[in-house]
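Take a look at chain A:
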Amino acid sequence: MSVNPILEWTGVLLILVGSLMSVVSAFGIIRLPDIYTRSHAATKSSTLAVLLSLLGAFLYFWAHDGFFSIRILLGILFVFLTAPVAGHLICRAAYRSGVKLAEGSGDDELHHVLFPDKKDDDSSNRSSTITKEESLL
Partner candidate 1 sequence: MKTNDVILKTVTKVVVFIILTMAVYLFFSGHYSPGGGFIGGLVLASAIVLMYLAAGIEIVHKGMPFDFKIIAAIGVLLATGTGFASVLFGQDFLTQAAIAVHFPLIGEKELASVVLFEAGVTLTVVGVVVTIILNISEGGE
Partner candidate 2 sequence: MNNLVVMPLVVPIMIGIVLVFLKNHIRVQRALSLITMLSLIFISIVLLENIQASGIMRLDFGGWLPPYGISFVADSFAILLVLIASIVTLICLIYAYSSIGERHEKMYFYPFVLFMIAGVNGSFMTGDIFNLFVCFEVMLLASYALIALGGNKKQLRESLKYVLINVLASWFFLVALAFLYGTLGTLNMAHLSVRVAEEGQDALLTTISLLFLVVFALKAGLLLFFWLPGSYSVPPTAVAALFGALLTKVGIYALIRMFTLVFYHKPEVTHILIEGMSVVTIIAGCLGAIAYKDLRQVVAYNVVIGVGFVLMGLGVATDSSLQGSIYYLMHDMIAKAMLFLIVGTMINLTGEKRFDRMSGLIRHYPLFGWLFFIVMISLAGIPPFSGFVGKILIGQGLIEAESYVVLAIAFFSSVVVLYSLLRVFLQAIFGETSVSIGDEKPLPKGQLIPILLLACCTFGLGFGAEGFSSFVEDATKTIVNPEIYIQAVLEK
């Protein structure tokens, strides 16, 4: 009882595109050199993937069952709101816990602001709570 086959197909295609996006982000997460760049892949493209596929699902339900799902919309909104914050926080944590930038990165201006009393890149010597092993495998 497809109400609107075009909408339905749009939904499915959106989902497909979303999944492709997510593979792209997966690619990014393997290939990119350090946490700061990888988090780009993880937060940006994968958020996009989710948004696309959720939108697809929303459209599908709308078209297929005539069901206007507020919950999915809410979900989209939510991911939109939270994903950047999560990305921000984790990168900040990474930086403050002294994860090194990839080699070949440009200037690290923040370093002097945050660790004024230290010379360059003695990374893991932070406040006492987190020990060095945390950042090892």
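Here is how the candidates were picked: all candidates are chains of the complex that A comes from, given by their letters.
Convention: contacts are C-beta pairs under 8 Å (C-beta built on N, C-alpha and C of every residue); 3 or more make two chains touch, one makes a residue touch a chain; residues count from 1.
Every value quoted in this text rests on a predicted model; they were computed, and no experiment measured them.
Comparing candidates 1 or 2 against chain A, the one that touches it in this complex is 1.
Interface residues of chain A, counted against candidate 1 in their complex, comprise 74, 77-78, 81-82, 85, 88-89, 96, 114-115, 127.
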